[in-house]
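Yeah, one chain of the complex is gone here, protein chain that is, but the others are all in their spots.
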Amino acid sequence: MSGRRFVIGIMGAGEGAAASEVDLAGALGELVARQGWVVLTGGRDVGVMRAANRGAKRVPGSLTVGILPSGPGEVASDVDVAIFTGMGDGRNVVNVLSSEVVVAVGAGSPGTASEAALALKSRRCLVLLAPTAEARAFFLALDPNVPVVSTPEDVIDIARRHHAATGGKPG
Amino acid sequence: MSGRRFVIGIMGAGEGAAASEVDLAGALGELVARQGWVVLTGGRDVGVMRAANRGAKRVPGSLTVGILPSGPGEVASDVDVAIFTGMGDGRNVVNVLSSEVVVAVGAGSPGTASEAALALKSRRCLVLLAPTAEARAFFLALDPNVPVVSTPEDVIDIARRHHAATGGKPG
Amino acid sequence: MSGRRFVIGIMGAGEGAAASEVDLAGALGELVARQGWVVLTGGRDVGVMRAANRGAKRVPGSLTVGILPSGPGEVASDVDVAIFTGMGDGRNVVNVLSSEVVVAVGAGSPGTASEAALALKSRRCLVLLAPTAEARAFFLALDPNVPVVSTPEDVIDIARRHHAATGGKPG
Partner (left out) sequence: MSGRRFVIGIMGAGEGAAASEVDLAGALGELVARQGWVVLTGGRDVGVMRAANRGAKRVPGSLTVGILPSGPGEVASDVDVAIFTGMGDGRNVVNVLSSEVVVAVGAGSPGTASEAALALKSRRCLVLLAPTAEARAFFLALDPNVPVVSTPEDVIDIARRHHAATGGKPG
């Protein structure tokens, strides 16, 4: 494969992730990988991050990138390339800037909320996947054009249109 | 004065700040300075940041610190000490970590939302001052214990209790 | 391929790179890729960064990661995965922390010098490839154990031993 790869960021809760969020993240990670796109997460071995990487690695030839807050001890085993920032939660802005499409799964945790907000601030393409009612209302108040969807397939449709609109040239 | 200073972070919209948010920020900046506390903001010469610094500098002997996303061109004139991070919105996490109390004024802009969320993530003392209805509902869903207040005086009361509870030893 | 990939960081001058440094970086990038290892650089389309990525992409199946100071406009065309930090030179610490082995090519530019110094500070495995006399003397004064080599093959030997010593488990 030649040329820069298209990157989808999958953001969501770590320790406190709901079972439904974990399931969505796994399915989404797999679907993203099937398109030949890169799965980018916060890289930790828990919750949405772990599930998205696991889902992606069910696909042969997939590529997963984790942007870690600190060191090697916390990397999910399905992360192919680990980027260690040493920046703690400051790495959230790197997650967002490095993703052509930022998917917030649930958006009911503080870390994910910060990433969704930073995505809007940085004018990244943000998608809310199965948000809580409060998250949906809050982010739509920040930007009425944020797409809110309920299935991983919906995310792929939006990402495909975004990919086409940018001429297949990432970010 | 000897010993580390108590720092209150005043976060809020820049270009899109409402007139009511600007007024609150100015009054709060002045009140914080009257306690002998340091006013910390994102340092830019616009909206809530400019107003909070201006309010503080009405008080003789006050001290204002601005944590800037980039360079000298954008500093508010009432910032005494400018910290240039070169990190863009990545500096939001520095704002939050450096404030004993993080006050989100309005919380209806993406940048402020990211700071309020990062404050919860980092277990900083977060206060919502006159939030939008959606912001109030969203952050209370993230943490039911977040204080929501409507006047700068309320913020000072909370900060004073926080200061006392920590033995006057910052953060 | 499964499991986390071994990452070699190739650091060196951008605009002011010497022709000999560019040649070394290209040869090194190719050799690293032939081992099945990931080439990590500062990602910009100039000097050592451009050459290392170009060299790596001569190898089918290679993977190149660029850690960029700012946005998409400056990415080298042979970077597969671009990580946008928005941190300017602050990204140098991310380059270093994310590389199991940090190779400073020449080490005669300020940016490369900062990366070599940060590698020592972070106790990363640092290799000086064809340093200037002053760089050699300076970094050996900082740490007498820093390996100084003159060919890309020497770098591969050191990296292979480092890889073996860590049980093939990246850092």
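Going in written order, the chains are labelled A, B and C, and every chain counts its residues from 1.
By definition in this document, a residue touches a chain if its C-beta (ideal position, glycine included) is under 8 Å from a C-beta of that chain, and two chains touch if they have at least 3 such contacts.
None of the values given here were measured: they were computed from a predicted structure.
> Name every displayed chain that the left-out chain is in contact with.
Touch partners of the hidden chain, whole complex considered, are A, B, C.
> So one chain is hidden, and I want to know which residue out of C:G26, C:G66, C:G90 or C:P152 touches that hidden chain in the complete assembly.
Only one listed residue reaches the unshown chain, and that is C:G90.
> Decide which residue listed in C:Q35, C:S70 or C:S114 touches the omitted chain of the complex.
Touching the chain that is not displayed is residue C:S114.
> Of the residues B:P72, B:P144 or B:G167, which one touches the chain left out of the display?
Result: among the candidates, B:P72 touches the missing chain.
> On subunit A, what residues meet the omitted chain?
Counting over the whole complex, subunit A touches the hidden chain at residues 85-90.
> Quickly run down the residues of subunit B that touch the omitted chain.
Where subunit B meets the chain not shown: residues 1-5, 7, 38, 57, 63, 65, 67, 71-72, 75, 77, 79-87, 93-94, 97-98, 122, 170-171.
> May I ask you to list the residues on subunit C that touch the chain which is not drawn?
Contacting residues on subunit C, toward the hidden partner: 87-90, 92-94, 108-111, 113-114, 117-118, 120-122, 132, 134-135, 137-138, 140-143.
Here, only the chains that are shown with their structure count from here on.
> What chain sits nearest the middle when you go by CA atom centres?
A
> Hey, how far is the Cα centre of subunit A from the one of subunit B, in Å?
Subunit A and subunit B have C-alpha centres separated by 29 Å.
> How many angstrom lie between the centres of subunit B and subunit C, each centre taken as the mean Cα position?
Each chain reduced to its C-alpha mean, subunit B and subunit C end up 40 Å apart.
> Among the residues of subunit B, which ones contact at least 2 other chains?
Answer for subunit B, listing residues that touch two or more other chains: 87-90.
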